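Missing here is one protein chain; the remaining ones are kept as they sit in the complex.
This part shows subunit A:
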Amino acid sequence: MSILKEQDVVPFRNRVKEYAVKTGMGIVNQTKLITAASELVRNMLLYAKGGIALIEVVSRGRENGIRLTFADKGPGIADIKLALKDGYSSGKSLGLGLPGAKRLVSEFDIQSQVGKGTTVTIIKWKNG
């Protein structure tokens, strides 16, 4: 799904919810996943003028989950460690998006290259 404007955020969240419900994920984990997704999608819009968000159902053994990939061709992040710190923001917002999203999901991966873009991948296991 391509995310290019702020009005894309709510429909995207609804899609994530549909998938999460399909895997039988409980309401608390759903809420955590969608909140993390919301943070990452917002970052993509804000810092990279949009990008692509991918929703997949994944499984490992008997465990099902949802994997979300957020890929943009924005400016990239020079210091990922810093960006992952609670309260760090290059703008005037709260700086909780990346570290908060990381806490809310089971697996979190971020790849970024200055001038090329950023890709964040998260997995939330159904019972994770």
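The definition used in the following text is that a contact is a pair of C-beta atoms (placed from the backbone, for glycine too) under 8 Å apart; a residue touches a chain by one contact, two chains touch by 3 or more; residues count from 1.
Operating definition for what follows: contacts and distances are computed from a predicted model.
S.K.: So which of "Acetolactate synthase small subunit", "STAS domain-containing protein", "DNA ligase (ATP)" or "ABC transporter permease" is the UniProt name of the chain that got left out?
M.R.: Missing chain, UniProt protein name: "STAS domain-containing protein".
S.K.: If the hidden chain were put back, which of A:I3, A:I66 or A:L104 would touch it?
M.R.: A:L104
S.K.: Just to verify: which one of A:R15, A:R42 or A:K73 makes contact with the chain not shown?
M.R.: Only one of A:R15, A:R42 or A:K73 touches the chain omitted from view, namely A:R42.
S.K.: Touching the absent chain in the whole complex: find that residue among A:V9, A:I55, A:A71 or A:L84.
M.R.: Missing-chain contact among the listed residues: A:V9.
S.K.: Quickly run down the residues of subunit A that touch the omitted chain.
M.R.: Answer for subunit A: residues 6-7, 9-10, 13, 17, 27-28, 30-32, 34-35, 38-39, 42, 86, 93-94, 96-97, 99-100, 103-104 touch the chain left out.
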